[in-house]
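For this view, one protein chain was removed and the others were kept in their places.
Then we have chain A:
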Amino acid sequence: MTAACPACVALPERAAARDADPDLVLHLPDIHCAGCIASVEETLGRLPEVREARVNLTLRRVFIAGANIAPGPMIDALAGAGHRAQELDTGRLGRQGNEGRDLLMRIGVAGFAMMNVMLLSVAVWSGAAGATERLFHLISAAIALPAVAFSGRPFFASALTALSRGRLNMDVPISLAITLAALVSLASALFGGEQHGWFDAALALTFFLLIGRYLDHAGRNAARSAAAELAALDVSQAILLEGGAERIVRAEDLAPGDMIRARPGDRLPADGVVTSGLSDLDRSALTGESKAGRVGPGEEVAAGEVNLTGPLDIRVVRAGRDTALSRLTDLVATAEAQRSRHAGIADRAARAYAPVVHILGAAAFLLWLALTGDAWRALDVAISVLVITCPCALGLAVPAVSTVATARLYKLGLLVKSRTALERLSEIDLVVFDKTGTLTTGAARLRGEPDPAALSLAAGLAQGSNHPYSRAIVAAAAERGLEPAPVQDVTEVAGRGVEGRSGGRRVRLGRPDWAGPGDADPDGVALGDGTHVTLFTFEEEPRPDAEECLRTLEAHGYDIALLSGDASAAVARIAGRLGIESATGRMTPEEKAAWLEARAAEGRRTLMIGDGLNDTGALSVAHAALSPGSALEAARSLADVVLLSDRLEPIATLLATARASTVRMKQNIALAGLYNVVAVPLAFSGHATPLIAALAMSASSLTVSLNAARKLA
């Protein structure tokens, strides 16, 4: 077969493969162009077990189908081609609902029906009368009624739910206007009344409102899928020890009593007690403490801590949903639900507006009935009031702005998760930072200028170690252009340090009391070669753009505070370096939350920026919350906004954008209201025709959308 159009032949087959359930989904955070797509698909296609690999650039994922697919070889193959890939746990990712597609279909039906009915209506408006007018109305009815019944279902369903709970929401007047307009026009078309035909109005109303609803849905869906992506990256695995053999299982499947092994570099998957092994643990995510703590047999460890130096065998005490980490995450989920009750501008406007629409409609009907005694005429006026006051533009006012703002922020590396985040961020006047992992990178940095020979020897010893202090020594040596000295027989003594031989002497780098004769200085490591002892001390490295970010925030008039669980001296050092006046150290998670509540009681609106479990209390009580992408899942799930890049600098842009877009939302609501001020008296006095209603609706929806698309300041 010779293909006249290559794409036509290629299409059906590809579509079929795409719809099939993929066996593996990988997240590709860095792909961005046609070349990336081709290279990923070709790299994976060359692997024998892969039947089909299809990249989705919008979601930055690749869907792989085939037999016996294992993530390891795929990720390695992609790394060879220069692509970073991470496994996504499709189970936790959840099925993406078809709601978006469903709404799009309804928009399409409403749009096509509206265009056809509008054509017929134009004929009526321009003078068709008598039998022609009636015929046109009947044809319009035949098109409009099924279309309205299909497209309007989201509104009808939501209105029914609200009514059955005895409440009013914005969908009640919308449904009322749509159904009444369609049914009364049908009656008048059938029985030859002299009334207006409102079919095009019913369809236009459905069409514009569906667009607003779709934008709202698409925005939330994008945030949800990106958040699921972040959560899925956390897939934690555990090494289960069964009769001496190691087996990899999911952390959720662990049970109390299981024996697990944690290798250096692993995040602990469960709470437990160490049975053998010596190591250092990085507890900064849980406590904010920047210094690693030492553990040995018999000591308790908690999920979320990171094992640094030696392998640990651990007997599981609490696993899965019972771990301290999980329980905190659950608490956090409840707090999140509470904050999402914060009524956004759109909700407040709708709440004030819904009763007004009903009262106006009913008043128009009763007044005209009393004055003219003509029920048909009164109904006609009431419908025109309902149709004109119906919040087409109001439905678009807020979602259109937040769609534009959220898309802009996403490009800057900011993921806006909460619907009302922009509005709350616009009210902020105090920005509160956590220290470890937020203002600082969490990595240590060598202090002072040690002897180059000692540093080079220390770097030689430290090269193979994972401990943050070792990495700091290697980095410091490289920074000064020093070659690490050759060291033989390097062994890592867990919980103590590194040992080796250099120039025939035994050298040790580690805890000061172990490396040489000396005091146990708690803050630093010592290099001992039997005779000399050199002490290295460390400080934390602030993020490169931390200072710039703070200065920008100050210049925009925000107050800044630093709350940390770390030792006061370390906090004071960082605060001094970054020029923060209000800094407090040694704070427990409860104290942090209490501090923020005290500020809230003073009327301050706070933005909390934190990454650890010790910040979750503070993140949940703050007016708005932000966390870096490297944060623990508990912190990220609480945050309204997640920073996807390693930089802090977008924070200032975020606050500026939030302010600008909130102003824009209020403008839009005012614009939508303005149309009503003009159109309602017209409708009320019985002068509104379907033509005027159509013009008012389209014009206000267009104005509002264009205003939203205008460049944000």
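Following the convention adopted for this analysis, contacts are C-beta pairs under 8 Å (C-beta built on N, C-alpha and C of every residue); 3 or more make two chains touch, one makes a residue touch a chain; residues count from 1.
Heads up, the rule we're going with is that contacts and distances are computed from a predicted model.
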Next item on the list: Among "ABC transporter permease", "Cbb3-type cytochrome oxidase assembly protein CcoS", "Xanthine dehydrogenase family protein subunit M" or "Phosphonate transport system ATP-binding protein", find the name that the UniProt record gives to the complex chain excluded from display.
Entry: "Cbb3-type cytochrome oxidase assembly protein CcoS"
Margin query: Using the touch definition from the top, which of A:Asn116, A:Ser158, A:Thr179 or A:Thr689 touches the missing chain?
Written below: A:Asn116
Checklist line | Selected residue (touches chain absent from view) among A:Leu47, A:Ala77, A:Ile139 or A:Leu168 | finding: A:Ile139
Item checked: Residue of A:Leu59, A:Leu145 or A:Ile239 in touch with the missing chain, whole complex considered -> A:Leu59
Note to self: Considering the whole complex, not just the chains shown, which residues of chain A touch the missing one?
What the structure shows: 3, 6-7, 9-11, 13, 15, 18-19, 33-34, 37-38, 42, 55-59, 101, 104-105, 108-109, 112-113, 115-116, 119-120, 132, 135, 139, 143
